[in-house]
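For this depiction, one protein chain was excluded, whereas all remaining protein chains were kept in their positions.
Just so it is clear, A, B and C label the chains in written order, and each chain counts residues from 1 on its own.
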């Protein structure tokens, strides 16, 4: 860390925020530093590169506040999409969304109200699924997408696709993982009689609902809640849990640490 | 319900609190009524019995505020026991504890400070385990025990024992069930990188950590928490979750509804 | 209560939900019953009226699920309005909004996207304020408004207006009342260094931010939060706190009990 702060100081940088974490699980050191400087990006790199090289560190330098180019995938449920769209326009979410891609047409009007392109491609079998993912990768490339958000997108992505965008896909799962993986978590929660229900924002990996957790929230329920009421309470939790995870990712506050995530929130 | 309120009215009863619930899962109707009356218990039963009989209902009549006779089982960890003992002496918990039974001697001084008998029986193999459970049943009988609380008792009770005291044993599990059943839930929680940890008070059944849930609570944690810190945060949650469940049970607010529990809290 | 359940039974009613509360503060008994029946409203009243009359009780009978006619007032901030509009269209909020009235024009497009009339009347002095309130009362009358929601409407309503619609105006205040009444609560919260910030949905009365509280929520913050970040966190809490209060009111679950409110949630 001292080497890094030295390099930043040499780059006329004034550190305004800094967080670090040493993971004993795998010996990795994580650090995130915000600083102001009059130098150009190239000049900053000249100062940082030798330090990174010495410690064999990966690094990313970005401008504070720059909006991350984000592709949102949805199906029929619009509560998460509505929340993301409202927040990004209200400048509460540091992302720009060039396009929303969906296997259903339902959410086109909402998306277009915010002036964002909506693209609909049906997914009904393996062939159309492959076409969907190919189109998705194409958009990622042509639109310079840095983050893919599954805002209640109800199709399972192929392992190949997940591998290609590893660490860049965030999903919202409508349960407090690792409880109630897979389909119909609210029905499972109802049957098990839990007293709190929750939602989990996590990275997507090959294993269903097993990717590193970024954020979780819960709310209290009781025996009187029907499945419909659990769903209604759950939607609130899903929206804000996903929004928080996306914002932290956009601010480069989320790091992968093996099977876990480090969040400098 | 109207029949019941009628019977109570006929018994000169004045209803001060009432809650009910119809379980669509299995067609059972649950009702809990508190009322004041000048009649004796026998006279009240004379009024209630015909209604119960007509609807083939089970019922229990008790005096509001009567302390439930409770046996507490512990091993080495004393945080839940300390909490239960302090609350019951402070009249915050409507139970009386004639005895604490343990497979370790560690918590004898704390128990005896509160003027409660402590009994230690080692459990090292199947024979001593059987002896422990036989002694337990003996205490339940001779001491008129109405509730057995596993306050971080770390042995698994035999299926026969669980069956004999079905619906009368409450356990505190140190995770947010159904996540992290079985041993070392905090280690499991750490490895999975969850952002909230919790505790669950539940009835004990034959299936490990699968009994109906009575109460759950969680607290926020992050990647920096070591397993030891998770344990420390968790102990707080365990203590108050167990205390709430015990208090509700003592007030006859907890009902079994198949695999779920109805809690009129 | 027994008289009421008897009357409902006589009206061929089958009670599906019931809650009651006796307020010791002022000796009032509150009861809310949901029941199914084949009778008409007039026939139900024939059965209920004698009981109500006998106990000098006020009562209201309504159809479960009927949408309450609701007028929403806003200024510039749209997060609460967006939340209310999305939920009502998604059938998560049992209200219909014939019109949104505002002292600013900013939120017209959002409102109109949901197919709802938006009306803008500037409020710059006492005269325009009086005109605004007169128009408001006119809408309440002509549109059969049953609830007025102040969704971050930033003008103080006149005492006369509050008195005329007493018990029918719900406001969202952006602090955990009674902390930080009045203007700029997030600035006050920042200066005081609180560790939790909150929002309060309450009935509007003559006394500023002193009306009976319907619902409150909080979220954890720390010393690093700027005022802007407090505002951002707070907006989330405001939206869901207001939505819950509105939903409970629409379901006739909220009762005035002097300076407090009874919420059968």
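Please note the rule applied: a residue touches a chain if its C-beta (ideal position, glycine included) is under 8 Å from a C-beta of that chain, and two chains touch if they have at least 3 such contacts.
The structure displayed is predicted, hence computed values, not measured ones.
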item: Residue touching the undisplayed chain, where the options are C:66, C:120, C:135 or C:260; value: C:260
item: Option from B:9, B:102, B:171 or B:235 whose C-beta touches the chain left out; value: B:235
item: Residues in subunit C touching the chain absent from view; value: 21, 23, 176-180, 191-196, 198, 212-218, 222-224, 257, 259-263, 265
item: Contact footprint on subunit A, counting only the chain that is left out; value: 1-2, 5-6, 8-9, 15-16, 18-20, 22, 220
item: Chain not shown, touching residues in subunit B; value: 78-79, 82, 86, 90, 92, 109, 113, 232, 235-236, 240
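Simple rule for what comes next: only the chains that are shown with their structure count from here on.
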item: Taking each chain's C-alpha mean as its centre, the one farthest from subunit C; value: B
item: Length of the line joining the C-alpha centres of subunit A and subunit B, rounded to whole Å; value: 40
item: In subunit B, residues with contacts to at least two other chains; value: none
